[in-house]
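Removed from the display is one protein chain of the complex; every other protein chain stays in position.
Read from first to last, the chains carry the letters A, B and C; within each, the first residue is number 1.
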Amino acid sequence: MAGNTFGRLFTVTTFGESHGAALGAIIDGCPPGIELDESDLQGDLDRRRPGSSRHTTQRREADEVRILSGVFEGKTTGTPIGLLIENTDQRSKDYSKIKDVFRPAHADYTYHHKYGVRDYRGGGRSSARETAMRVAAGAVAKKVLSTYGVTIRGYMSQLGPIEIPFKRWEDVDDNPFFAPNNELVGELEAYMDELRRAQDSVGARITVVADNVPVGLGEPVFDRLDADLAHAMMGINAVKGVEIGDGFGVIDQKGSVHRDEMTPEGFLSNHAGGVLGGISSGQPIVVSMALKPTSSITIPGQTIDVEGEGHEMVTKGRHDPCVGIRATPIAEAMMALTLLDHLLRHRGQNADVQVGTPKLGMKE
Amino acid sequence: MAGNTFGRLFTVTTFGESHGAALGAIIDGCPPGIELDESDLQGDLDRRRPGSSRHTTQRREADEVRILSGVFEGKTTGTPIGLLIENTDQRSKDYSKIKDVFRPAHADYTYHHKYGVRDYRGGGRSSARETAMRVAAGAVAKKVLSTYGVTIRGYMSQLGPIEIPFKRWEDVDDNPFFAPNNELVGELEAYMDELRRAQDSVGARITVVADNVPVGLGEPVFDRLDADLAHAMMGINAVKGVEIGDGFGVIDQKGSVHRDEMTPEGFLSNHAGGVLGGISSGQPIVVSMALKPTSSITIPGQTIDVEGEGHEMVTKGRHDPCVGIRATPIAEAMMALTLLDHLLRHRGQNADVQVGTPKLGMKE
Amino acid sequence: MAGNTFGRLFTVTTFGESHGAALGAIIDGCPPGIELDESDLQGDLDRRRPGSSRHTTQRREADEVRILSGVFEGKTTGTPIGLLIENTDQRSKDYSKIKDVFRPAHADYTYHHKYGVRDYRGGGRSSARETAMRVAAGAVAKKVLSTYGVTIRGYMSQLGPIEIPFKRWEDVDDNPFFAPNNELVGELEAYMDELRRAQDSVGARITVVADNVPVGLGEPVFDRLDADLAHAMMGINAVKGVEIGDGFGVIDQKGSVHRDEMTPEGFLSNHAGGVLGGISSGQPIVVSMALKPTSSITIPGQTIDVEGEGHEMVTKGRHDPCVGIRATPIAEAMMALTLLDHLLRHRGQNADVQVGTPKLGMKE
Partner (left out) sequence: MAGNTFGRLFTVTTFGESHGAALGAIIDGCPPGIELDESDLQGDLDRRRPGSSRHTTQRREADEVRILSGVFEGKTTGTPIGLLIENTDQRSKDYSKIKDVFRPAHADYTYHHKYGVRDYRGGGRSSARETAMRVAAGAVAKKVLSTYGVTIRGYMSQLGPIEIPFKRWEDVDDNPFFAPNNELVGELEAYMDELRRAQDSVGARITVVADNVPVGLGEPVFDRLDADLAHAMMGINAVKGVEIGDGFGVIDQKGSVHRDEMTPEGFLSNHAGGVLGGISSGQPIVVSMALKPTSSITIPGQTIDVEGEGHEMVTKGRHDPCVGIRATPIAEAMMALTLLDHLLRHRGQNADVQVGTPKLGMKE
């Protein structure tokens, strides 16, 4: 209820501060009998991990995850899965200056007023470091979803002013931007290098696609699949906007264009992004999101301290000039957690309705 | 859990189909001692009600709400508030043709596959008629919030291709579009008249603003205020995108521009839309959303039936050519429900932290 | 969260005061495709209804329930089911004397301090009248459970000092006490008549048994089936104790006696009452509860008013001299709601594990 649990049937509860002893999570409600070990989680953790290119923060964390429970002889048992990552590269001394001063556009000011006390080291709980546990838990969800044939893949679709049209999935893990088009990588690197020289930061757009999602996931009227996806994505640090399918493009669309017509051979388009009336339609689910530019920059800015006095501030430390660059695995994880939770919810109420994708137009 | 309850501490559970006997809701967790009667709800219900201009569906419903419990001698008692609206204008005969055929871009296809059975009359539970109860419940939330000085107001910020820059709040309830600028009403009416002649439909953008929101609302890390607002708004029928503050505009923003600097006199800008780190900052909360064009149009389109056979279809009946036109009161209601729920959650955990807006820069 | 919702996947949310306009409930998460109409609910409502014998309150309510949504062409649709009972026999004038005085052993004192305001007419929300909606919702749960072969039956096992050993189910609905032994009815009636003459009241014990419950229901470690049954039963007005299986009899039992040994032909005993490690074992689930004597009696007693002044009080009105007499259908309803909720929860997580009772000792 205090917000650190995600999901209803497949729940993930996390803890941990940027510079605390460890990050951890408990996954509750994982179906039993799924093969699982640490290597299933480590892959996505490595994709999210900082320091893998010059375009991200140089903080170095091994992000080595341990499974402490819920898996026996290589399979999930249905009991809660405890996960732990010890923090190793903490350098607390870097953060003493921000103890009493609120960094602009950070959570410092709001945490201070909400709780009356805050762990100021590295942003504490508000640090993006927290997302490591989302990625670890999302990897478990992906593994379970894979038994239904569901795949979830994301990519960067825009970096600052540079739009990145989708070319091929193969490229995504082949460059430091998760760009689905290796030909643009040179342009992206040049942009980032210039940005770093200007000591500024920029936003990005990430798109995530789920294929082979069963029809029927989503609970109208409030907990629609699209509503819960919006909750999941807007809950990622720095996200300021979420779109399903054509998103804001629908404002100037005509109904005769938007409606995805159906034929015995299948849908003729996917403007809806795979969700109709809040329920998955069996088409690919397409979600895009906008991430704001990193607030930690070294260009001086005005702020105040806990006493209300004015200050000019420079945020030092090791930061990502574009937080969007490492966001793709996080967005995939949140998509996976949302879909699996709804799959279990659907199954609970509607056991006799088959979980699977009916072939459109096939007589059953 | 089946999705018909909204909120955690101030919960709203609704029932009712478009052509069933009645719509109803139960509000649980309303603070006691709040003055409340039906007239507090009826105002917003009337704003949402169809048939008030030629630009909306001509279905006519009195939408007269009764409070059945939870209020005694004019005040809330802290016990659940039962609400009921009897359906009066049902005309079930209009809908017999769509019994076995899926209207494109409607929930027919997904409801059929999710539940194996559906109430096809007027869209059943998936009808926008369901939102009447959200508006009624939201009016209760607005009343409670008003005791904290919080105000919530929305407007149409774009109709199809026509952007509607904000001019003044006074105009919003003075025209059938909730447009904050009466000068544009002629252009909007002309556009709608042409659209109706073309028998097509179009999308819209709605913007909602909450003023005087206390600092500290929102529960990191998953149930952030912005995440829950996104859930609330994306859960409204036809919404395909949600933005907080600058929304998708942040992608091409620099960090030096986006960060809202602070001075002892206050914030210098509000790119964040009133939320920092998932927690309200005391600035106005600004949320925008995109609504898709109505799918019920009389231009023929391809579809299939429950047997998988192809059909050409025309959706008759009484429909809104732009569902966005009546969406403003609904979006306000969802904003109110979200904010009040978080206010109560905040109060539960942090009773000693004052609920109220600190004057930025004031020594406390 | 304010306590008027029961269950997680099959949820029941209720509203209504004793002397308000109506009682109502919303059932969310009911599986689709179940045949259902008002007559399925009315039977249990009639069993609970007061005034059916001289041993219960003479308040007369038709308790006629309407289904307002969620059922279409005689079957549940998976959408929320709205239920409504209008109050007809209210007689508010009877209650004006207790406006400012707290009746001993009632909720008057605690409601006053919790909410600062209360609907004093007939106890308002704290009246046993509220249980009518539990019985209506429980009847829906019973209907769904019957598709799994699960049956739920209760009886009075003790009335004041008179123990009522179980003889046969047929007798239970054949006398006004739900006693499973018609031979004892004369003794019970004589006891009640004397009690009424003494203007006093007395407690009772109710026992409920569920047969043919699938193995596997219950979620360790906190939401065990027995824990949730205890929650359900202790949540009934006037219940002060709950037992599973041998209950308090286990204190002086030896382990060699208590353990229910297993053979290829089945369990040799059922001291555990059908729950092992918080999970149903396939044996009959047996729950007993103790109900306190009615607090509304006409023997004068000391109390105070809202100003703290002392008073001598007599509680007039129409009351049950033994609230346990009408409690059997309520206890059955709460058992049904608990079991169905756990069945759906189990199905969500463990879809591949069959819901059904394995024959003990059968090789699968």
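Some notes on this structure:
By definition in this document, a contact is a pair of C-beta atoms (placed from the backbone, for glycine too) under 8 Å apart; a residue touches a chain by one contact, two chains touch by 3 or more.
This structure is a prediction, so every number in the text was calculated from the model and none was measured.
From the options B:A272, B:I297, B:I330 or B:L344, the residue with contact to the unseen chain in the full assembly is B:L344. Screening C:D28, C:D44, C:D260 or C:E332 for touch with the missing chain picks out C:D260. Across C:E35, C:E183 or C:E309, the residue that sits in touch with the chain not pictured is C:E309. Take subunit B: the residues that touch the chain left off the picture are 1, 8-9, 29-33, 78-79, 220, 344-345, 347-353, 355. Residue positions on subunit C in contact with the hidden chain: 1-6, 8, 14, 102, 104-107, 109-111, 113-116, 125-126, 130, 158, 160-161, 200-205, 215-216, 218-224, 226-235, 237, 239-264, 268, 271-273, 276-282, 290-297, 299, 301-304, 307-310, 345-346, 348-350, 352-353, 358, 360-364, in rising order.
Think of the hidden chain as still there; on subunit A it touches residues 1-5, 7-9, 11, 13-17, 20-24, 26, 28-29, 32-33, 66, 68-70, 72, 75-82, 84, 114-119, 124-125.
Everything below uses one rule, namely that only the chains that are shown with their structure count from here on.
The greatest centre-to-centre distance from subunit B, using averaged C-alpha positions, is reached by C. The most centrally placed chain, judged by C-alpha centroids, is B. Each chain gets a centre from the mean of its Cα atoms; for subunit B and subunit C, those two points are 38 Å apart. In subunit B, the residues touching two or more other chains are 1-5, 8, 14, 114-116, 125.
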